[in-house]
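Complex shown without one protein chain; remaining protein chains in place.
== chain A ==
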Amino acid sequence: MIQSYDSANKNQPLIATDRAGQLLEQPAIDRIWALLDEVPDPEVPVVSVVDLGIVRDLSWEGEQLVVTLTPTYSGCPATEFIEDAIRDALHGAGIGNLRLQQRLAPAWTTDWITEAGREKLRQYGIAPPVGSASKRTLLGEEPDVACPQCGSHDTVQVSEFGSTACKALYRCNSCLEPFDYFKCI
(Lines give C-alpha, C1' and ligand atoms only; values in the text may rest on other atoms or scores of the structure.)
Protein backbone atom coordinates (compact mmCIF):
# COMPACT_ATOMS: atom_id res chain seq x y z
CA MET A 1 0.00 0.00 0.00
CA ILE A 2 1.29 3.45 -0.92
CA GLN A 3 0.36 6.18 1.47
CA SER A 4 0.51 9.94 1.08
CA TYR A 5 0.93 12.02 4.18
CA ASP A 6 -0.49 15.28 5.34
CA SER A 7 2.63 17.42 5.82
CA ALA A 8 1.11 18.96 8.97
CA ASN A 9 0.56 15.57 10.57
CA LYS A 10 3.00 13.06 9.23
CA ASN A 11 1.62 10.11 11.19
CA GLN A 12 -1.78 10.30 9.61
CA PRO A 13 -2.23 8.91 6.15
CA LEU A 14 -4.21 11.43 4.12
CA ILE A 15 -5.30 9.24 1.32
CA ALA A 16 -4.66 5.56 0.85
CA THR A 17 -4.16 3.96 -2.55
CA ASP A 18 -3.18 0.49 -3.65
CA ARG A 19 -0.25 -0.11 -6.01
CA ALA A 20 -2.26 0.64 -9.13
CA GLY A 21 -3.07 4.05 -7.75
CA GLN A 22 -6.71 3.14 -7.13
CA LEU A 23 -8.25 4.91 -4.19
CA LEU A 24 -9.00 2.47 -1.40
CA GLU A 25 -11.43 4.90 0.11
CA GLN A 26 -12.73 8.28 -0.96
CA PRO A 27 -11.13 10.95 1.23
CA ALA A 28 -13.52 13.30 3.01
CA ILE A 29 -13.98 16.71 1.44
CA ASP A 30 -12.63 18.56 4.49
CA ARG A 31 -9.38 16.58 4.25
CA ILE A 32 -9.03 17.78 0.65
CA TRP A 33 -9.67 21.38 1.70
CA ALA A 34 -6.84 20.98 4.22
CA LEU A 35 -4.60 19.57 1.51
CA LEU A 36 -5.28 22.46 -0.87
CA ASP A 37 -4.68 24.90 1.96
CA GLU A 38 -1.04 23.81 1.60
CA VAL A 39 -0.85 24.87 -2.06
CA PRO A 40 0.79 28.32 -2.16
CA ASP A 41 -0.18 31.14 -4.47
CA PRO A 42 2.75 31.42 -6.92
CA GLU A 43 2.99 35.22 -6.62
CA VAL A 44 2.39 35.58 -2.90
CA PRO A 45 3.66 32.24 -1.57
CA VAL A 46 2.76 32.94 2.09
CA VAL A 47 -0.96 32.58 1.32
CA SER A 48 -2.60 29.46 -0.04
CA VAL A 49 -5.05 29.20 -2.90
CA VAL A 50 -7.70 28.51 -0.24
CA ASP A 51 -6.75 31.64 1.77
CA LEU A 52 -7.21 33.69 -1.38
CA GLY A 53 -10.65 32.27 -2.03
CA ILE A 54 -9.71 30.92 -5.47
CA VAL A 55 -10.97 27.41 -4.64
CA ARG A 56 -14.75 27.83 -4.46
CA ASP A 57 -16.07 24.32 -4.24
CA LEU A 58 -15.02 20.68 -3.92
CA SER A 59 -17.32 17.77 -4.55
CA TRP A 60 -17.31 14.12 -5.52
CA GLU A 61 -19.25 13.23 -8.63
CA GLY A 62 -19.14 9.46 -8.38
CA GLU A 63 -15.47 8.52 -8.61
CA GLN A 64 -14.44 11.95 -9.87
CA LEU A 65 -13.38 14.91 -7.74
CA VAL A 66 -14.67 18.22 -9.14
CA VAL A 67 -12.70 21.29 -8.17
CA THR A 68 -14.36 24.65 -8.89
CA LEU A 69 -12.04 27.62 -9.22
CA THR A 70 -12.71 31.32 -9.66
CA PRO A 71 -9.76 33.14 -11.21
CA THR A 72 -8.70 36.45 -9.65
CA TYR A 73 -7.91 38.98 -12.40
CA SER A 74 -8.90 38.38 -16.04
CA GLY A 75 -5.29 38.62 -17.17
CA CYS A 76 -3.64 37.01 -14.16
CA PRO A 77 -0.67 35.09 -15.60
CA ALA A 78 -0.72 32.76 -12.58
CA THR A 79 -4.13 31.24 -13.40
CA GLU A 80 -2.76 28.25 -15.34
CA PHE A 81 0.10 27.86 -12.90
CA ILE A 82 -2.36 27.62 -10.01
CA GLU A 83 -4.43 25.01 -11.86
CA ASP A 84 -1.30 22.93 -12.43
CA ALA A 85 -0.24 23.26 -8.79
CA ILE A 86 -3.67 22.09 -7.59
CA ARG A 87 -3.64 19.18 -10.01
CA ASP A 88 -0.12 18.21 -8.85
CA ALA A 89 -1.09 18.34 -5.18
CA LEU A 90 -4.15 16.17 -5.73
CA HIS A 91 -2.30 13.69 -7.93
CA GLY A 92 0.41 13.52 -5.27
CA ALA A 93 -2.24 12.60 -2.74
CA GLY A 94 -3.48 9.79 -4.94
CA ILE A 95 -6.49 11.50 -6.45
CA GLY A 96 -6.05 10.88 -10.17
CA ASN A 97 -9.63 11.16 -11.34
CA LEU A 98 -10.37 14.85 -11.12
CA ARG A 99 -11.82 17.68 -13.12
CA LEU A 100 -11.06 21.37 -12.73
CA GLN A 101 -13.76 23.79 -13.77
CA GLN A 102 -13.80 27.59 -13.85
CA ARG A 103 -16.65 29.59 -12.42
CA LEU A 104 -16.70 33.25 -13.47
CA ALA A 105 -19.83 34.43 -11.65
CA PRO A 106 -19.90 35.72 -9.00
CA ALA A 107 -16.62 37.41 -9.87
CA TRP A 108 -13.71 36.95 -7.49
CA THR A 109 -13.51 39.57 -4.78
CA THR A 110 -10.93 40.41 -2.14
CA ASP A 111 -13.77 39.96 0.38
CA TRP A 112 -13.16 36.22 -0.02
CA ILE A 113 -9.62 36.40 1.38
CA THR A 114 -9.75 34.64 4.77
CA GLU A 115 -8.82 36.30 8.07
CA ALA A 116 -5.83 33.95 8.30
CA GLY A 117 -4.86 34.99 4.77
CA ARG A 118 -5.03 38.68 5.65
CA GLU A 119 -2.80 38.17 8.68
CA LYS A 120 -0.28 36.20 6.59
CA LEU A 121 -0.21 38.98 3.99
CA ARG A 122 0.48 41.57 6.70
CA GLN A 123 3.32 39.52 8.15
CA TYR A 124 4.77 39.13 4.66
CA GLY A 125 4.85 42.92 4.26
CA ILE A 126 1.76 43.36 2.08
CA ALA A 127 -1.04 45.52 3.46
CA PRO A 128 -4.29 43.50 3.16
CA PRO A 129 -7.34 45.03 1.43
CA VAL A 130 -9.11 47.64 3.54
CA GLY A 131 -12.88 47.38 3.90
CA SER A 132 -14.99 45.49 1.44
CA ALA A 133 -15.24 45.85 -2.31
CA SER A 134 -17.92 48.33 -3.25
CA LYS A 135 -18.22 51.02 -5.85
CA ARG A 136 -17.63 53.60 -3.13
CA THR A 137 -14.31 52.02 -2.19
CA LEU A 138 -13.33 51.92 -5.83
CA LEU A 139 -14.25 55.41 -6.99
CA GLY A 140 -14.44 57.22 -3.69
CA GLU A 141 -11.77 58.46 -1.36
CA GLU A 142 -8.41 56.79 -0.80
CA PRO A 143 -8.56 53.87 1.64
CA ASP A 144 -6.89 54.26 5.03
CA VAL A 145 -3.98 51.85 4.59
CA ALA A 146 -1.81 50.93 7.58
CA CYS A 147 1.89 50.27 7.03
CA PRO A 148 2.53 46.51 7.41
CA GLN A 149 6.01 47.26 8.83
CA CYS A 150 5.33 49.79 11.61
CA GLY A 151 1.53 50.03 11.71
CA SER A 152 1.44 53.79 11.03
CA HIS A 153 -1.59 55.14 9.16
CA ASP A 154 0.47 58.01 7.73
CA THR A 155 0.90 56.40 4.31
CA VAL A 156 0.73 57.66 0.74
CA GLN A 157 -0.03 55.97 -2.56
CA VAL A 158 2.92 56.04 -4.97
CA SER A 159 1.23 54.24 -7.85
CA GLU A 160 -2.24 52.85 -8.52
CA PHE A 161 -0.63 49.64 -9.79
CA GLY A 162 2.22 47.69 -8.20
CA SER A 163 4.33 44.65 -8.97
CA THR A 164 1.21 42.67 -9.93
CA ALA A 165 -2.27 43.69 -11.10
CA CYS A 166 -3.74 42.98 -7.65
CA LYS A 167 -1.49 45.40 -5.79
CA ALA A 168 -0.89 49.15 -5.53
CA LEU A 169 2.41 50.69 -4.45
CA TYR A 170 2.44 52.70 -1.19
CA ARG A 171 5.02 54.40 1.00
CA CYS A 172 4.95 54.89 4.75
CA ASN A 173 5.69 58.44 5.88
CA SER A 174 6.66 57.25 9.37
CA CYS A 175 9.20 54.51 8.68
CA LEU A 176 9.76 55.59 5.04
CA GLU A 177 9.50 52.00 3.80
CA PRO A 178 7.73 51.34 0.50
CA PHE A 179 5.16 48.52 0.57
CA ASP A 180 2.54 46.78 -1.55
CA TYR A 181 -1.16 47.19 -0.83
CA PHE A 182 -3.54 44.43 -1.91
CA LYS A 183 -6.31 46.37 -3.65
CA CYS A 184 -10.00 45.84 -2.97
CA ILE A 185 -11.85 44.48 -5.95
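Note that a contact is a pair of C-beta atoms (placed from the backbone, for glycine too) under 8 Å apart; a residue touches a chain by one contact, two chains touch by 3 or more; residues count from 1.
Note that in this section contacts and distances are computed from a predicted model.
For the chain that is left out, the UniProt protein name among "Phenylacetate-CoA oxygenase, PaaI subunit", "ABC transporter ATP-binding protein", "3-isopropylmalate dehydratase large subunit" or "cytochrome-c oxidase" is "Phenylacetate-CoA oxygenase, PaaI subunit". When the omitted chain is restored, the residue from A:45, A:77 or A:151 that touches it is A:77.
Within the complete assembly, A:185 is the residue of A:34, A:100 or A:185 that touches the hidden chain. Chain A meets the missing chain through residues 73-77, 104-109, 133, 135, 138-139, 158-165, 169, 183, 185.
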